[in-house]
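Apart from one protein chain that is not included, each protein chain of the complex appears where it belongs.
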Amino acid sequence: MAEFFLELFSEEIPARMQRDAADALRDICSWVFRNLSPQDVKTFYGPRRLAISLEIAMTKPGGVAESRGPRDSAPEAALAGFLGKHAASRHELITEGGYFWLRRDLSPTRAADIIMGSLADALAKFPWPKSMRWGQGENFTWVRPLRRIVCLLDGQVVPLKLGPITASDITEGHRVHAPGTFKVSSASDWEKKLLAHYVIADVARRVGKIGDGGRTDLDELGLELVQDANLLYEVAGLVEWPVRLFGKIDPEFMDLPPEVRELSMKINQKYFALRDASGNPAPTFMFVANLQAPDAGAAIITGNERVLRARLSDARHFWDQDRKTPLEKLLPKLEKITFHGKIGTQRERVERIANKAENITSLLGLMGEAGRDARTAGLLCKADLVTHMVGEFPELQGVMGGYYASMTHGKLVGDAIKTHYQPKGPSDSVPKGNVAVSVALADKLDTLIEFFKIGETPTGSGDPFALRRAALGVIRIILENDLRLALKPLLDHDEKLFAFIMDRLRVKLRAEGRRFDVLDAVLSAGADDDLVRVMKRVDAVTEFLQTEDGANLLAAYKRAANILRIEDAKDGPHKPEFVLGPLPMKEAEELRDMLVFIERETYDNFTEEKYALVMAAFAKLRTVLDAFFERVTVNTPEPDLRRKNLQLLARFQYSLSRIADFSKIEG
Amino acid sequence: MAEFFLELFSEEIPARMQRDAADALRDICSWVFRNLSPQDVKTFYGPRRLAISLEIAMTKPGGVAESRGPRDSAPEAALAGFLGKHAASRHELITEGGYFWLRRDLSPTRAADIIMGSLADALAKFPWPKSMRWGQGENFTWVRPLRRIVCLLDGQVVPLKLGPITASDITEGHRVHAPGTFKVSSASDWEKKLLAHYVIADVARRVGKIGDGGRTDLDELGLELVQDANLLYEVAGLVEWPVRLFGKIDPEFMDLPPEVRELSMKINQKYFALRDASGNPAPTFMFVANLQAPDAGAAIITGNERVLRARLSDARHFWDQDRKTPLEKLLPKLEKITFHGKIGTQRERVERIANKAENITSLLGLMGEAGRDARTAGLLCKADLVTHMVGEFPELQGVMGGYYASMTHGKLVGDAIKTHYQPKGPSDSVPKGNVAVSVALADKLDTLIEFFKIGETPTGSGDPFALRRAALGVIRIILENDLRLALKPLLDHDEKLFAFIMDRLRVKLRAEGRRFDVLDAVLSAGADDDLVRVMKRVDAVTEFLQTEDGANLLAAYKRAANILRIEDAKDGPHKPEFVLGPLPMKEAEELRDMLVFIERETYDNFTEEKYALVMAAFAKLRTVLDAFFERVTVNTPEPDLRRKNLQLLARFQYSLSRIADFSKIEG
Amino acid sequence: MSPHTSPPGPKSFQDIILTLHHFWAAQGCVILQPYDVEMGAGTFHPATTLRALGPEPWRAAYVQPSRRPSDGRYGENPNRLQHYYQYQALLKPSPADIQALLLESYDAIGIDRTLHDIRFVEDDWESPTLGAWGLGWEVWCDGMEVSQFTYFQQVGGIACMSPSAEITYGLERLAMVVQGVENVYALDFNGAGVTYGDIFRRAERDYSRHNFELANTDMLIRHFADAEAECAALVVAGVAQPAYDQCIKASHLFNLLDARGVISVAERAGYIARVRDLAKACAQAWIGADG
Partner (left out) sequence: MSPHTSPPGPKSFQDIILTLHHFWAAQGCVILQPYDVEMGAGTFHPATTLRALGPEPWRAAYVQPSRRPSDGRYGENPNRLQHYYQYQALLKPSPADIQALLLESYDAIGIDRTLHDIRFVEDDWESPTLGAWGLGWEVWCDGMEVSQFTYFQQVGGIACMSPSAEITYGLERLAMVVQGVENVYALDFNGAGVTYGDIFRRAERDYSRHNFELANTDMLIRHFADAEAECAALVVAGVAQPAYDQCIKASHLFNLLDARGVISVAERAGYIARVRDLAKACAQAWIGADG
């Protein structure tokens, strides 16, 4: 075994691509060296380099390559073709099983040859999300111009060639702190020398230095970092020699909404927000330089503070400007913004949302004030699209509307607007509170209804209007707020749309690792558009199925269903009628009586959605069912008795079907 | 007496203004110093300076200033007004001749004070054709920024102030050869030191150096300068230290029309054309630098040759381009050029000119070929306006048309077009040859007729369409070619236009110092629109009047006219009838008989335009007239005889009036 | 030449430009003048757009006044201008040491790399109106974006045969860093007492009014259609650069209309596509004809 080490040194690689690139490099090497027993793989990535080290065998063992030729009866021409294709001569061939065969011994392959061949080929097709050409316009592409390659096998240079670059053992360190080149002899030598040249090769160490950094600085300031793993990794992808620095935020900007400040800091500047001991936003920001400046970063801090001041001045200006105009005054401007050519303007849209939001509050049983608030919030929820702040920071739509609305219409309306785009993704939280919920639902429902109306429904991977997300939002808002609503009327009874939402629910459950077969079973047991109830039933059934009683019942159901399917085919269907009077077998009688009892007992519980009690009742079936199947020969030769038995089984199915179609449940 | 010396040193003064400016300076000084016995005035002018030296008295003698006040009987208020106006007090007044008088002794005035006062005032209003402000925007103006003044009286600085400049004794020499300043103490010192500083102050010396320059250079080259006094003086106004240099003209440009080459050289570059011993254009040009360069002007010559080459390349390009298109092909383009909004296009104009030109040839008694040539030349005479060459050098209109036309239509047509704008001014020559004359006349007559038709006639000094020049051209072409034409039909019988032309003829004669009273006399003697005949008669009468006989006849005429005017007022008019039969006085009979004889004898001569013979006949009247007036008492008491006498005198007038209305002649 | 000695202290705005001229001239660039047609960015200069096409080597640098009508702030904002200057260097093919050259150019104008944190932050560039895209970075100095750096991949819908490196300096921002001032109008323009505000503040106020309130939108809409038609006709006639002028005009007219707020979201895409079609046609005409 020998160490293989590869460094691909390029101009700055986008931070967001680095981790995937390292994984891809690992995959490529694992595949290319699959016959060289690769092990101890370690990858490195950073702004200017992507590297990998692993142990591989120096040679791939030899073997035999076998090719089947034409039939031994084939014409000469066919044989000549085969020989030509393999550059073989007639005497190399043998015949076997009616065919010509060419068998050649393969000599062992040197790892170096694989590197120069297969690895180079694979790297030339490196799966960058975007790649580019440069310089003399060769066809080789890379994420950014590739400038150097270090390629070592057991400490020796393998002159791998990629586009214009031939590998060597020479690399570079930090641009400013250690200009110029140096040689490396191994992965560890590389990592060690890089460190001496002010480059921390290992991303985890960089992340550590950024996110924690010994903490003494933060402790001295008495501040805490607002944790943001994405930002942490992004910044680690931007620096080779991270240096934590702290800048002041001018007090005049501390009364801006924190979202504005922190968005500006994070998105535009990659700055970290800080909190003081009480958890309040601190007038300090942390950022990471790629330089250990002799003035301890004084100039860098001054510069960064200046940039932030400029950005926040702009934000402050927008904030001040926007607050001069109540959102209502902006409604006419919405008339000029087309939401979608076939749907209409944003002004028309908010009119619909307002109506729907008010409607939802009344469906939720709320009267007066709440309805008015929901209507107001609905009407104003898109007005911030024409504010200066949102024009500048589109990410703040909703948030700004919330701030502006709360000044004139109170917190309920403000919060409703602020959260009405939520949830924006699977990990985002859903709005809370009746008004907020109504508006958020109304917004999403309106979007769904309107796009379905014009036929712009998602296809395959295409979902340009994010209708799937909207549907999921509807589901989550309803479920997580336990909203008892008949969904179909809110969808204008669009069955396709309802089916679409149910499909999203199915996908959601699957994504959560939950049994979507139970959902189908429940839905098949009786159309229900109250999602909360549907999920209660799903949960009850799921839980029940996890018990021994449940599993048993399911098995019994399947057995009964199996019998019925076969017998129904002969002379069915057999109706699920109760067979009154005495039965030849007491086990059959007991089953019937139990079914009668359970049906009676669970009727109210079902109506009252006491699904646990319902399931508990069904659990009682276990012993009688076990006895029934043990003792009763259903398919008895006596036709009358056979019919009665089959009707009893059908009734058993029927009883269960109140809660779910157990045939849909996998088991 | 003392020397006054003034130098006005400025940035470069336009050459064309320098001489007039020097004259104006002379006039100003002569006027301002009129009481200082100015003499020995000498002026200097050149690119950067205007200077004058003269002898003046150091003081203006004193005297008495006398002002007449109100009558001594005037009210006090009037007296007070007078005293106020003169800042005088009552006791200064004396009364004399019924008036108050204020008499004050004037002390002698120092010349220096006049310089600082009146001269400064006069110079501030210096009559530059155009003047300008500069720098801090003071109101003082000069032809170009005035930078220094030397003002010396008897060798002492007089600190004359003009705008931002105060006079001193400091001046500058040649920009390159003698940068920096130096002091001067007198005119001669100035001229001498300037020479030492590479400035020839005296324009005559510069002109001499340019135009002759010792001639050895020209002799060596075997070439002669094409004399051009205007250019000579212009160039002398552009240089302080003239250096004659010679450049080569590339042979490829020598087959361009000389007008093109020489116009380009003269107008654009101020180069002098040269002729070889045979009088042919030489492939060499002369020009004048303002620098005695250490390389003997090699770089300067190279540069000037390059410039000329560029200019002539351009010309050559136009020449080559233009010759590809026959002029006829350009006629449609003339449709797009408006000659005048109310008159029409150039295309319409040439149509008229062609017709008129052909008409004139036939009036001149020429048939066939000449008519066709005249028509062709007329039609094409403006086509060169849309050629490249004339687009570039408008001065060559006509000339280029002539060249281009002669290639396809022969020399007659070409010459006609070439000369059809002639005469362009009083000193320009007129076209010769029937075709040329016809076209030139037609062009001018058309212009006159059309502008008179639309009422655009010259007013006062305003003659935007140069109709006066056109009329003069008509006159000169007719007279100098001795064309026997009835003018009025050619003017479409526009009497106002005819009168306008006659008026021009009158102005022309006056300008030539000739007797335009004779013209009036001749014209009054019988309307005649044959200008040649009119002028013959004028010449004959003028000549006759210069003889003793003529003067005598004029005197007799005036005497007779005088008598008749008085007597006609009493009982006239007295008809100019011949009184037949014997008369009481033989002197009257002799006069009558002589008049009969002369009238008979001169009739044919007059018709045959033998005006000399006519005048000779009239000369014979002298002795009989003298005798008549000596012996005959015209105003005799006998009514019949008085009537006969008066009729005889009237007949005498009548006889003369065939040739001229002698009453119009001053004498 | 009278020797030019840099004054002590930070460079003035105009000195920064002259310094960059000397720097890039020394790299073999032709130093060109700005293009005399109103445009939103230096990339629109034909010396970039057209010359980036085809295989011929080309190195050029120039300043370009950039008009961004929507960015007007009536002269009230210390960082935003509707008219500002870009310094553009284009090197075709992109040389191997181009990043180092950029950093050396910062040295030249007085940004000490040992004291200032210079970084290359991903910024993929796309000009939908030019049918162009490329990969590169924003270049940050102490968190301030002072330049853009792009390797052109496509221009006018045509893949770049020989990819160019394009460096665009935001001159005002760069000068603010060099001079350490917070307000663009306070920039020392010439090192002799004239500030940026002395020259441009009044114009910023007046153009903001023009762009947001006054420009005649009916006329702009008509002129857009005119430029479109004229461009197409000139492409047919085979005169690439005159045609391209009309494309630039169309683009600027679109920007003005956008600032005036009369283009709906739906119409935007259409306008952009129309300009892109022009750009593509011009690029084809440029490449198609013999140079």
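Which chain is which? They are A, B and C, in the order written, and residues in each are numbered from 1.
Rule of thumb we're sticking to: contacts are C-beta pairs under 8 Å (C-beta built on N, C-alpha and C of every residue); 3 or more make two chains touch, one makes a residue touch a chain.
Quick caveat: nothing in here was measured; it's all calculated off a predicted structure.
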Missing chain: touched chains present in the view: B, C
From B:Arg309, B:Lys411, B:Lys536 or B:Arg658, residue that would touch the chain that is not displayed: B:Arg309
Touching residue (missing chain; options C:Val239, C:Ile272 or C:Ile287): C:Val239
Missing-chain contacts mapped onto chain C: 1-2, 4, 6, 11, 14-15, 17-19, 21-23, 25-26, 28-39, 63-65, 67, 85, 104, 107-110, 189-192, 194, 199, 202-203, 206-207, 209-210, 214-216, 219, 222-223, 226, 229-230, 233-234, 237-242, 291
On chain B, residues whose C-beta touches the chain left out of the figure: 11-12, 14-16, 47, 130-137, 143-145, 147, 175-176, 238-239, 269, 271, 287, 289-291, 293-295, 299-300, 302-304, 306-310, 313-314, 317, 336-338, 340-341
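The criterion applied here is as follows: only the chains that are shown with their structure count from here on.
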Touch-based graph of the chains, sorted into line, ring, star, complete or other: other
Distance between chain centroids, defined by C-alpha means - chain A, chain B (Å): 100
Distance between chain centroids, defined by C-alpha means - chain A, chain C (Å): 39
Of all residues in chain A, the ones touching two or more other chains: none
Set of chain C residues in contact with two or more other chains: none
